[in-house]
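Dropping a structure here in structure tokens format, bear with me for questions.
Just one protein chain is left out here, and the rest sit where they should.
Letters are used for the chains, namely A, B, C and D, taken in the order the chains are written, and counting of residues starts over at 1 for each.
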Amino acid sequence: MSADDYDPSPSNEELEAHLQTRNMVVNLGPSHPAMHGTVRMRVELDGETIVKVDTEIGFLHRGFQKSCENVTWTQCLPYTDRLNYVSALGNNFGFLHAVEELIGLEIPERAKYIRVIGAELHRICDHLTATGALGLELGAFAAFLYGVEARELLWDRVTELTGARLTTSYGRIGGLNRDLPPTWPALVEKSLKKTEELAGEVEALLSRNRIFVDRCRGTGIITTQDALDFGFTGPCLRANGVKYDVRKAKPYWVYDRLDFEVPVGASGDNYDRYLCRVEEMKQSIKMIRQCFKEMPEGPVMVDDWRIALPPKQEVYSTIEGVMAHFKLVMEGVQVPAGEVYSCTEGANGELGWYLRSDGSGRPYKVHVRAPGFHILSGVNKMIEGRMLADLVPTFDTINMIGGEVEQ
Amino acid sequence: MRLRWNVIIGSLTIIPGLLFGGVATGYLLGGLADKHLFVGAHHLVNVVLLLLVFVMVIATALTLAERKWSAMMQNRIGPNRARLPFLENSALSGVPHVITDVLKLLTKEAFIPKDASKLLFNLAPMLAFAPVFALFAIVPAGPTVNVFGFDIEMVAANPDFGLLYLFGIASLAVYGTSLAGWSSNNKFALLGGVRASSQMISYEVALGLGLVGMMIAFSTVQLGGPAGMSDLQSHYLPGWSTYLGPIDVGVPQWGFLLQPAGFILFFAAAFAETKRAPFDVPEGESEIIGYFVEYSGMQFGLFMIAEFVEVVVLSGVLIAIFFGGPYLPFGNLWLKSLFGPDWQWLYGSILGTVFWLKVVLLCYLQLAIRWTFPRFRYDQIQTLGWKILLPIGLANVFISGALILWDPSLKALAIAGGIEILVLVALTLTPTPAKSRADAHIGHHGPVDEHGHGADHALPAGHH
Amino acid sequence: MDHAHDHHDEASKPTDVRERLFLPELLHGLAISTRKFLRNLFGERDPNPQVVDRTGLSLVTTVQYPDEKPIYPPGYRGLHRLVPREDGKPRCVACYMCATICPAQCIYIEAGEYSDDDHATESRVIEKYPTQFVIDELRCVVCGLCVDACPKDAIRMDTYKHTPAEYTRQGFVYDIPRLLRGPPVTHPSDPWYKRGSSEEPDHVHKEAHTRIGEGLVPLKLPGGHRVEVDTSNPVAVTKFIK
Amino acid sequence: MSDDKKPTAPAPSAAAPASGVPATAPAPIAGAPQSTSKPGAAVPPPPPAPGAKPPPKNPGMVTFTVDGKEVVAKPGTNMIEAAKQVGVEIPYYCWHPRLSIAANCRMCLVESSTSPKLVPACQTAIAEGMAIKATSAKVQEQQRAVMEFLLLNHPVDCSICDQAGECKLQDYYMRYDHKSSRLERISGIEDGPGMKVLRNKRKVLGPTVVLDQERCVLCTRCVRFMDEVAKEPQLGVFGRGSHERIDVHPQFGELKSNYSGNTVDICPVGALLNRDFRFRARAWFLSAAPSVCTGCSRGCSTFADFMGQDTYRYRPRENEQINKSWMCDQGRLSYKSLNKGRVLQSVIGRGADAREAGRAEAVKYAAAKLKPLVGSVAVAASPVASNEDLMAGLTFARDVLGAKSVYVSGRPAGEADHFLMMADKNPNRRGLESIAKALGLNVEKFEKLSAAVEGGQVKALYAIGAEMPDAGFAAKAATLELLVLQATNEDALTAQAQVLLPASTHVEDEGTFTQEGGITQRFRRAYPPKGDAQPHWKWAVELAKEMGGSLAWSSSREVFRMVAPTVPELASFEWDKQAPVNIKQGISVPAASADGRPPGWREFGAPRVKGI
Partner (left out) sequence: MSQWALDQLQAKLPDALEERYVDRAGGHWGVVRREKIADAAKVLKEELDFKLFISIDAVDRLLLPENDPRFEVVYFLYSVSRNEHVRLKVRCSEDDPEIPTIRHVYQGANWGERLTWDFYGIRFKGHGDLRRMVLYEEFKGHPLRKDYAMRDRQPLIPERPIKDIFRGPGTNGAT
């Protein structure tokens, strides 16, 4: 259903002419069930129709950049986990990729594969959350819990991989903290099967359900022109039919060796965004399976003590090890002075990093181009003139994550 | 594949047993009342038993069932933390939560916002609760049987304007919600109240139209009594019945068979009246939280319990009108003949139990719908009500009327209904073709510059 | 029965009669939830803490936390512990590495010096020890960098449990008595295996002028053979592959 | 991180080649081929004729190249320093600009066009036309080998070594080696320790210094310092080969010198450690502020190393005129008074009536008490206070209190020695005298005040600083009707004050001292004042304001700028250009940052653990 249904004809205006009406302004958020994270939307309503939206963020602002500028490059990692906390690994690895590009460092093959696996696992988690929450906030609670159930299974695997389910801190400059657990691939395969099943159920509950379709199709539309203008990337841009995916456009790690497709939509509405996400999950599952098949044995960390902490036994028993260890911990990895803009495909789109180093162990400037920020900035284009209830699915399909928007 | 036999056996024995005991008590007490007080005194017993015991107990149980059953549908366990003092090792399937809920609601502060209209604010929960509660008065929960020489009706009241009472009282419920929304001095509540009132008023039309077909078919608006809709459904379609040994079988003239469209219409409209998902926009917990956003404690509890009472009442009404009331689809006569004249209350109690079991099943259906379906948008509800349900209802009345005129024995109506049901079933069972709109475009991937596909090629969708 | 009412333009029209009819797809949905409902209602739940391995009719994936505990995988980052030596004192030498790398700055250390009259040879060799070692678990972000940064294997997060709830903020401030727990850990490279005290070994001094290289003192290992690194708990430290 | 920086060669010579190169802003490679002809030009194109020296390129200067970059230096300049001019760092351990050259660490070996072998940069004289390669593969291999050799017997001690963070071994290891150990492990235990020579790890050399012989790289800087600078040759090298070690000469028994702390400063590794600083803080947490030692009237330039609102140590700061690179142990320990025994709260009343008060209340109270006594208030000023404090305080005394003369208090005289320590223990006597003179106040001896108080002529006293040369003065002060005292540290006199105003120390504010030789030095603020303390000048400004005067100064810089022109000795001092601006930040900046919390600090404290 589109906004045309609310089209006050001249006769209506005549009827209401003698009534002194004024638009109602309501605050959605910062504490509101549909405002993911804590966003405040000052919504001006004419009846049920949104006349004007003023999005106000900052309630979850954590000073990401300032914090990063005052710690070593390694210490930034826990901060990056908390950007898009649903897909922490993607952020984690994205940041490391940028730092490695700044150093000019090539990481070991196996680490590249594991990074792809981790990033794609978390992409699935992110999309499961987005699609599930879409169901939840439209009222279909079951769909959400099926999505979350699958996500939990994957997070269990992430726990086995990284040691924590949400805030992973798994990557390190030059590779990874540790190798895969030995039985991990089999568990992942099992979880992926279950995920496929559950995601299929979510799809069966939603995709063709007329109520759902009516709620999503034709709502939250953004034109391609506007989407590009606002800097939409990821599924939100692809729902408009623009085939821009960093994994294809500028392949990093091993994406150029993987066989996957990038789903695109056509109309840029909530429904297409939803379908894009559903399809992307399938592609991600495919990629993970390929990675397990092709992954070589070998180290997961570069062997250079100026970058990587020495192996623990070297630290315990040799002066060389303990010195490198101390220097790395005290001063951080000495990233050469320079600047770089590097991007990876985060769950919500292009996750760009503009890093600047002054040659010391601490970043001079860490700018993160969080995809969610730009998408949220265009949200008023998507819902002004629409109904209040359309705000809810729109917020879900853009997968607004407070952490990355407000940094 | 281990099964939980305790649950299976328990649900097969305890629930029917309890229901049976309750109904039997009702009949016997009714008979005693008539015998010792005055004729018709059993209606007083029914008021207490049906409205205060059955409806309230089931509604209260639904507060738990809503959570427990939804958990089952969602691969969860559901509430199981509350324990009774001496049974600390057993969760008792979460039953103690009912008690703790009540305790919590009673002991919480009843908060009244500053600038709220206090009188109306306090009045609204009562206004929301009372009408739904009164609705059940005309729903017959069992056959009329002879106990101790008196005809005992299992209904609180049996006015000859039956359904009109239903419509009348049902439309009163809107006051509670709209007053609650307005008096709270909260914009979200106000939005909810406005949504609720417009929705409830709109759907009364569809609600009425859904039943017109049945009224025409049975030529009555009464529910209970021998000429009421409930009892009429125990009859078979003329000529389409036979005996298998002692058991009578045939095609019963249930409203569901005669009027499937009317049933769906009425069901949908009644759902909208109860404001439950997918029609819960007045509540819309992810959008505006609802008209009762400012309520707390037992005042909120009243809104909540009113909703569950509505669920029970709606099930009762649906069963009385469309699912043969307390009667089985076949074998009613045989069942009646099993019991001697002095034991007719047993026959009544069995059928009463059947009625309540049907109610529980329909309650499950409503809960399943609530937890599975997304919610409509406010304007889509209006569209559905006025642009879809209303024309269908009118067409249904017209076609049904014509069929009844053509064939007063209702057989033609039953055939038409059967066809409708078959079409629906066929459509549901055919496998779903793989579909997603994005599919059409998958494959346009690869390095973007290869395609040279500029962004401006994409559709400027959505701008009509 | 045809509910499909055209209120979309062509582009966004429902494509399928079933979708347009509302009911078939709604019934599909109901079938899914009812199927799960029946399976979960009548099926016995498998309480296997590894959720992905659960079998049976019931699909319930809940882990009833205090009653059923999930199995945390090796390397799981739980509550910190200060690793004790064999003699029960912390391995920590107050080098401040963990306090330095901690992004949340939740570790507070004060260092002290073992006095000369301390009779434990280990202590005399180590010289330095923490008089205070405090972790504010409320500030901790559980990133595990402290474990990475420890050059003595003295802090670990292999307790496989979370920080328990407390009634006061102060309760989350863990000091040495609360942190010092778990099995002791030894490494062959620990300095007290190399020498008895921080003084110059006597014979080294004597032989210094005669033969170079005699200063090498054989490792004095407990039990006369090599020390095994404690492996009962997986070493939750960074594993590098060189 | 100890930086043995010496004032670099005069600017004109360094600027000469720079001006020749056109300023090419965006050029990708900054004019590499412009100064030398070809990469192969290790030997200059016209080979020098044997015996005949080529004519110098810059008359009076020596011109040679380091890594292809042309260096012009005065004859006799050390090669390491000359290379630093063009940004080439040559690593070294044993070399120190103020000590004789030992050339025993071999770290500074470079390739020279004048020698077939590698030559030590510290020892080799620069020569005209010489071409030095400080970063060639051969040199790098040599540096790596030296590092490996130095680390061969070095214990695995960074964890307990105070030097970690400012250790040259660590710095150079990361820069020139960063390879793993090749030391054989004890057989059978792969992850066991390597076989290293054991020496004494905790040899207490004296009251100040403790030695770890295992960590020592035998650069002999400490021995040379004691011999050449302190002129107390107490240290020596003993033993042979891998058993060589530093120790105290037997006849001395222990290292007992007022300058032994400097050996710790110049030790490039963690072998010599200060017993006072030992294990108290990690070097990388400490920030350093340029400061001045207030221990005596020498006024040595120092760095005050601080974390949070505590000073942890003083380190000498380069000052060619006053203290070179050294300072005495007594001065080194004088930082303790900055942390301990401080007056941090205003106190009103004396004896039993004393109670703590806020700043505003104390000022109001003092003003009310002083007002009726204007004209009869005696003024005492301590030469421990900075010039700015005295300027403001004495201006207040003259203009508002109507004082005609000032009594000079201050610490009593102590012992002096042969090198740096002076008998006068007050850092700013010269400053006080000149300011008082400039303000038209008579400078009076303290004995006079003492006598006047005893005799009852002086009933009220306004004192800037509580340091009194006469230990018995506190008892006499008890007879005073009014004593308004601005004090940094508690002593006997503070108990007698009617109004006690907490004053900040010199590390808590910026300002200047004029030392005995008349040299004025500026010190910078390390951290904000502790507690309720504030600088003397600020108290004076507030008192003046309360009493109806007008001293409208809001910073010590302003005080100086307003008053100094009238003081002939200070008029030419360029306040803004003195003292290095760059305060060294601790590596962990946030750890010891603005609001002064060490890592992990929490407001409600933590249970103290004893005897684990």
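Here, contacts are C-beta pairs under 8 Å (C-beta built on N, C-alpha and C of every residue); 3 or more make two chains touch, one makes a residue touch a chain.
Remember, it's a predicted structure, so these values are computed and weren't measured experimentally.
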(message) Please identify which residue in A:46, A:109, A:189 or A:226 touches the non-displayed chain.
(response) A:226
(message) Tell me which of B:19, B:41, B:116 or B:360 is the one touching the absent chain.
(response) B:116
(request) Please give every residue of chain A in contact with the chain that is not shown. (result) 22, 24-25, 57-58, 61, 63, 65-66, 69-70, 101-102, 104, 225-226, 228-231, 233, 237, 242-244, 249-250, 336, 338-343, 350, 352, 354, 356, 358, 364-365, 367, 369, 373-374, 377-378, 381, 406-407
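What we mean here is this: only the chains that are shown with their structure count from here on.
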(request) Could you tell me which chain lies farthest from chain C when each chain's centre is the average position of its Cα atoms? (result) B
(message) Suppose each chain is reduced to the average of its Cα coordinates; what separation in Å results between chain A and chain B?
(response) 42
(message) Need the CA-centroid distance for the pair chain B / chain D, whole Å please.
(response) 86
(request) Scan chain D for residues touching two or more other chains and write them down. (result) 155-156, 158-159, 164, 191-193, 284, 587-588, 590
(message) By the touch rule stated above, which residues of chain B touch at least two different other chains?
(response) 73-76, 371-373, 383, 432, 435, 459, 461-462, 464
(request) By the touch definition up top, name every chain pair that qualifies. (result) A-B, A-C, A-D, B-C, C-D
(request) Could you please specify the touching residues of chain D with respect to chain A in the complex? (result) 151, 154-159, 164-165, 169-171, 173-174, 177-181, 183, 185, 190-194, 284, 587-590
(message) Could you list, by residue number, the parts of chain A that touch chain B in their complex?
(response) 1-2, 4-6, 24, 26, 33-34, 45, 48, 135-142, 145-146, 149, 203-209, 211-212, 214-215, 218, 221-225, 228, 240-245, 248-249, 260-269, 271-272, 275-276, 278-279, 387-392
(request) Using the touch definition up top, name the residues of chain A that touch chain C in the complex. (result) 1-2, 5, 67, 71-72, 74-79, 81, 140, 142, 149, 152-153, 156, 159-160, 163-164, 167, 169, 177-179, 181, 187, 190-191, 194, 201, 204-205, 208-211, 213, 217-218, 267, 269, 298-301, 303, 308-313, 315-317, 322, 325-326, 329-330
